[in-house]
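Accompanying notes for the structure given below.
A single protein chain has been omitted; all remaining protein chains appear in their positions.
Chain lettering (A, B, C, D and E) follows the sequence in which the chains are written, and residue indices restart at 1 in each chain.
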Amino acid sequence: MLINTRSKEFAIESILLAVSALAVVILILISIFLFREGAALFKDIPFLDFLTGKNWHPTSVPPVFGLLPLLLGTLLVTAGAIVIAVPLGIASAVFISEIAPPNVAEILKPIVEILAGVPSVVYGFFGLVVLIPRLQQLLDLPTGQTALAGSIMLGIMALPTIISISEDAISSVPDFLKEGSLALGATRWQTIYRVTVPAALSGISAAVMLGMGRAIGETMTVMMVTGNAAVIPGFPGGIFAPVKTMTATIALEMGEVPQGSEHYHALFAIGAVLFVITLLINLIAEAVKRKYRFKVGS
Amino acid sequence: MFSPKVSEKIAFAFLTVAILIVVGFVLTILSYIVTNGIGAISIDFLIQGPKNRMTEGGIFPAIVGTVFLIIGSMAVALPFGILAAIYLNEYAEEGRIVWIIQMAISNLAGTPSVVFGLFGLAMFVKYMGFGASILAASLTLALVVLPVIIRASEEAMATVPSGLREASLALGVTRWQTVRKIVLPIALPGMVTGAILSVGRVAGETAPILLTGAAYFLPRLPDSVSDQFMALPYHLFVLATSGTNIATTRPIQYGTALVLLMIVLGVNFVAVMIRRHYKNKMRW
Amino acid sequence: MVTDIFVEDIETEITTNDLNLWYGEKQALKNISIDIPKNSITAFIGPSGCGKSTFLRCFNRMNDLIKTCRIEGEVLVEGENVYESGVDVVELRKRIGMVFQKPNPFPMSIYENIAYGPRIHGEKNKGKLTTLVEETLRAAALWDEVSDRLNSPALDLSGGQQQRLCIARTLAVKPEIILLDEPCSALDPISTSKIEDLLMDLKKDYTIIIVTHNMQQAARVSDHTAYFLMGKLIEFGETRQIFEMPRQKSTEDYITGRFG
Amino acid sequence: MVTDIFVEDIETEITTNDLNLWYGEKQALKNISIDIPKNSITAFIGPSGCGKSTFLRCFNRMNDLIKTCRIEGEVLVEGENVYESGVDVVELRKRIGMVFQKPNPFPMSIYENIAYGPRIHGEKNKGKLTTLVEETLRAAALWDEVSDRLNSPALDLSGGQQQRLCIARTLAVKPEIILLDEPCSALDPISTSKIEDLLMDLKKDYTIIIVTHNMQQAARVSDHTAYFLMGKLIEFGETRQIFEMPRQKSTEDYITGRFG
Amino acid sequence: MARVKYQRELDSLKQKVVTMGEASQKAILDAVESLRDLNVELAEKTIQNDPLIDSYEANIERYATRLLALQQPLASDLRLITSSIKIALDLERMSDLAVDIAKIVDKIEGGHVKPLINIPMMGEIAENMVKNAIKAFVTSDVELAKTTAAEDDRVDKLFYSTWRELIGMMVEDHTIINNASHLLFVLRYLERIGDHATNICESVVYIVTAERVELN
Partner (left out) sequence: MARVKYQRELDSLKQKVVTMGEASQKAILDAVESLRDLNVELAEKTIQNDPLIDSYEANIERYATRLLALQQPLASDLRLITSSIKIALDLERMSDLAVDIAKIVDKIEGGHVKPLINIPMMGEIAENMVKNAIKAFVTSDVELAKTTAAEDDRVDKLFYSTWRELIGMMVEDHTIINNASHLLFVLRYLERIGDHATNICESVVYIVTAERVELN
């Protein structure tokens, strides 16, 4: 009985540890498969050429696999999304947690959660049928399928991430800090921007990083609204022109490539780059969270 | 510049505008999908397969495919996710190993779904030889939602006050008994909520299944787990971007979008209701 | 209510007349009339939930933050009704400082914590700020302990030091009145006695009101004591009298620990 | 360390010999040797961080939960070294009940809270459980207050009642020793005095060890008092002697509030 | 109702004072009686009983100190406790004085010159004062305390008149000088007992009203 209980406890703990370690295993497997399939490309094409190549012509003869247009396309769309989502998101988070009366906040929160729930194809579909024609008309463009359309849609999609994580961070700033400021004769706004928001800054930064991660990794929506033209976007004109992102390239072209072909491996190489980028963003977000974690009330 | 009071008024006005824009987005998207989609929906639309090169008929196989994906992926992700969460929250000590596991989980959470798709393609479809199939797609989606489930379960367990665990242990109760009798019952509503939310995620994901087994057109139900399948989100994508007659099938597209949206939001709504119900009941 | 300080020569700082307060349906304060004297320490005592904090927070209108809270009656600070429309709440809170139960320094440096208030109220001159920081830290009997690390985080201080920092922070906006809501309940006896000494020191320049659960503390530091029970002011008088010879049976029962 | 209870006729329940404990690099207990007498109340006093809780948690090995914690020396409970390999920690914790600072009833009914321990340890007979629940609630002086609502949630009870429930829950697994870590620090004076009465009642059947910051409480309830300072046991003796005439200057300084 | 144990302890302190009061009263009564009747045995008994009364005093002091240490008394509770120490001191002094009186029985040579009348009367008044003082203490009766203290005037008057009478007798008949001088002291002792009873009355007023008044 004695030994029994103890060995049972030990067995349970070991199993649980093994299951948890699965997360690490999966991550390693992902890296292995991506890098292995991707690396096959570099038997023929130097890695640097791939990275700095200005052209993506996978079907021309001979094919040209230059990542740069796709990478810049992704960055442009993402940057646009961040420019839209960050101010709107943080402002909304502040509004919900600090200004709205409790019952209004209780209505606003599920509304924001709806944004998070809408599947990306639906966003893409909406962008395709509603946003794009209007953009084209409004800005008098040859096509509405532009980086701008992608940025707008991704911006909207990144909003719930940014809002809910920021809102969490802001409302977890203890009331007694806010009261301390108000009791000194500070206005609510002074309290918000001098005490509450700085105290929540780590959480807000993490929210921005994660929102950015979501935008970079998003596939279906950008695929449906950005026009998918693999050209290096100019600036600022490129904003109003079609672009092709890394994710869209993978999703679009994978269906048509023969397995084991150079093109196939090139798509995996894109996947690997994407994976590394999001990995870095996540690590930075974690570090930010850790570094600025403030200790209130010991 | 401005007096504190005036600055406050201006700032609050800006914040109000921001939230109105956000709410505007939501309402616009919903209203477009609902008003345009509601007309397309009928019983036939829901229980019939697509006809006439997908320009007519219903979406039944896609609904069934999505349901299969949900069942398949949850059957894998749920037990693994909950067990991992139990370990991380109840057993793990601060340390290198746990830190590595935690980092792995948050990186998995941040990995783009299309990358999961690539992995599923390379690992399940090719390497393990499942082919493009429900099995491969379900496993891939299971990986996508695994971190979501782990995080939600961990969070739910973290709300159980540590005093209760200590109290139980101090009564001469083993750790596993304490987890089962005290922690899990209290954390259950939170864990259920997390699971339901990930169901929504599975229903809406497109990129991973695109690479691992979703069929462009398959007007019958899949025979086995190694069959290809249709799924709502991919079906919508196909209709909207590469269908035979994109312009005339708009109503079908709207209808499909609405059904998909209703499934996802409906599931989320249930989760929110459960959460709300238990939040009111729990208090320490 | 029994009171004995309607004495001519004591100047009144805060007066309430027939103050009633509700949280939603629940009445938390009932018909409270009191005259709180200037430049002295007044203690509020009473069992938990009797309304001490609620009453205290009427003076600087911190109750405004609670949506369900409704008030009738007058609160006069130096003769002015603070609940009149047109009263500037921000200005009022500058005049009436408040220190809370749990020390709540901002997550900034010691210096920044104290400079916070004056900056908010428009002080930009660096030199003046620095002088003010030193002055208030000295007044709060903290200068000697922190003068060499003004730029280190306030949260690194001990609980007792944090509480004195909060008092210094309050002093920095030059209030006339200081409200303290159980300022020592989270502190050890030694920090407590430092804060008590500090309050007795400050009372020559400020009107101080302190809520406390510690009978001995009320008796040690205060000049006048008000005893509350279930939202009512039961007795108010000189501290010595309250603790030696309360007029109300209920007061005696409470201070001798027979109930509460 | 000065001790005076090496008297023949006092039976010893717990003995430690040269106990040392580290949290990582930091030594939290230093060479502690003590004989804690049976069927009596022993109080642990000392300034915050002196190691009282740490020492208390050595007896039922609750420190095992902390990975960085390392122990040298012996802890004998009824002559058996609890840190020997092969000791069943679960069994040990059944014998040594523990009550915490904050009342922590499980979010179940009153009945279920008490039945929890016995059930886990194999008691399935409904009748026996019901008898046990009544018995322990009576022993914890709570029966009269809750007998008519055994099935209502334990969290609906007041803080003082919750703490007595936690004591009852501990009694239900029939321990020999009860450890209490500042059991009254979250309670009001009245609940506190109820718990104190209860402890004095229980000591005929149990060996009780209580950590407290309240000198008066230690003096009121305990038979023996141990004074700790910076991880060392400074003085141990009869409570009356410790509070009337401590042998160590440091003890006197602490109990008279000269430091700590 | 809270702090039941504390309540009980306060009551028990009061009870101790009452018990001691009764013992002191008896000592006074017995001492005076033994002197009147020159009853050596009763005198001896009174003397032997004194250590017990002393132990009462020590016990009350210890108990009161314990209460002060453990219960943080305030207001009238605090006054009750500190005053109990003082009252016990007064009672202890009274029985010492009773012992002093009893000790004189042995020193009277022959019999009394004339039957003692004033001294027993003083004794009775003093004993009555003690009884009423303790009663006032138990019932917190300020009025009773005041009227009791007023009795001290009668004791003082008897003291002076008897004193003069005794001095006169000594001058007339110097064979009685030894006995009479002893009786002079007895007068003084009884007068002191009256003073101590008055002290108790003052303590009662202090406990109830928080004010120290002079009652003589």
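Just so we're on the same page, a contact is a pair of C-beta atoms (placed from the backbone, for glycine too) under 8 Å apart; a residue touches a chain by one contact, two chains touch by 3 or more.
Because the structure is predicted, anything quoted here is derived from the model rather than measured.
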Report summary line: Even though one chain is not shown, subunit C touches it at residues 189-190, 193, 196-197, 216, 219-220, 243
Report task. Over the whole complex, note the residues of subunit E touching the chain we left out. Result -> 58, 61, 64-65, 68-69, 72-74, 78-79, 82, 85-86, 89, 167, 170-171, 174, 177-178, 181, 184-185, 188, 212
Report summary line: Touch rule applied to subunit D and the missing chain gives residues 215-216, 219, 243-246, 252, 255-260
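To be clear about the criterion, only the chains that are shown with their structure count from here on.
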Query - Chains most often in contact, by C-beta pairs - result: A-B
Query raised in the report: Between subunit A and subunit E, what is the gap in Å from one C-alpha centre to the other?
Result: 94
Query raised in the report: By residue number and range, which residues of subunit E touch two or more other chains?
Result: 2-3, 6, 71-72
Requested in this report: Would you please write down the residue numbers of subunit D that are in contact with two or more other chains?
Outcome: 90-91, 189-190
